[in-house]
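Certain chains of the assembly are absent from this excerpt, and the rest are unmoved.
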């Protein structure tokens, strides 16, 4: 099993979710994060005090998937999250050793 | 609004009683200042400004998305400032200067010429009368903000509002209250159903149509960011409205007392009506619905507040709750325009309902103070319709032209990127909330 972590632009969340739904993903965990990268941030100015904020609001998705689904999931995210502009985000894939569903105690692919 | 002919005998009953006995005193006392009435009008002025800042700006700020909260507050605030200066320069003169052909005031009072601390209007200082009226001229354009919230350019807003108060608000105020032709026609508008609310609502609708929808509306969720603040704003509007309606008597007397009372009654009725409709339709009553109904009731009772009795007020409240509910919840979606915060649905529609029903419930047979000698209820309703109709047509036409001109000159809308980022950051380099 794999854990897919995607950093995307906040307003793309609905699209990505829909795309994931299509490829059969039913569970996602979403976190509001701030991203720092090549995309530039904004300036805030309060009574002449200027702050350059280079963190941008981003959404992080974590999705546990079976290894078979991995390709499809990555493709779905890439397709639906892209705007073509800098800051579209990243996908990280890592390995999951175990998944447990708390309610039932099921483990492995069944628990996803 | 505005019983300008109020004599001392009426305003200051206890003294009047004495004066009646000593007729020689009368001429002398004519046009004298009444501290009691002045006290109430100073207070009313504070209350009506309180409606706009902080009241309305909170009401609106809570309904927009967090990224636009400051932008609507700033719009209300800057309107307050701009209208104030224009008022000094020429708006007061236009609206309340000596009448020229029933159309507009002459400019004798431009730059407050001739108005000193000793100038009296009725039984209060003219400065107080002028200040009280100014607060109405402020809140009217501020109400319009709700219609195009979350997408207008700040510079375009400044131009639009400055021109709009000049070419729409000032003339209409003059027609109805300043001695102009609608007042002469017998249109009843105690505290501004037509001048303020229809006017603001129609301008808002036109602006919403000319500017188009917010990007993503209605597919993307645009949830109110802080309804707690919206409830606070609604409470402030309610309280401040006592100054609006009871203050429009320009005196602390029995009419003011009744105006305050009917304001309360209509508002309660409208709020509950909206709430129960929602409850029936969706299974749950909501705070926003309750507050929206209250504002609809406040709007609708406004033109009627000096003329109707308690039961008439409740009837007006119920009608306003019902009709505004459908305007906001149904009509807007059916027609598909994006009146962001329902400036038209609540103020335009509510103002219209109130204007017409004033003609009905002012009749003494329905508990009102009675229509003018020889005017029937039907006749008064026709007059009210005429007043409302004229305002709608005039306001819509001029607003449309102004918006188109500004659009051609500098553009009305923020760019799509700015809208996406939020107007607070994009246009003002600020964020409303930095709570973490």
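As written, the chains take the letters A and B, and residue 1 is the first residue of each chain.
As a working rule, a contact is a pair of C-beta atoms (placed from the backbone, for glycine too) under 8 Å apart; a residue touches a chain by one contact, two chains touch by 3 or more.
Keep in mind that this is a model prediction, so the values were computed, not measured.
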* Taking into account all copies, not just the one displayed per type, what is the chain stoichiometry of the complex in this file? -> A x3, B x3
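Basically, only the chains that are shown with their structure count from here on.
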* Structure fact -> Per the C-alpha centroid definition, the whole-Å distance linking chain A and chain B comes out as 47
* Residues of chain A touching chain B in their complex? -> 11, 14, 42-46
* Over in the complex, which chain B residues touch chain A? Could you list them? => 220, 420-421, 425, 429-431
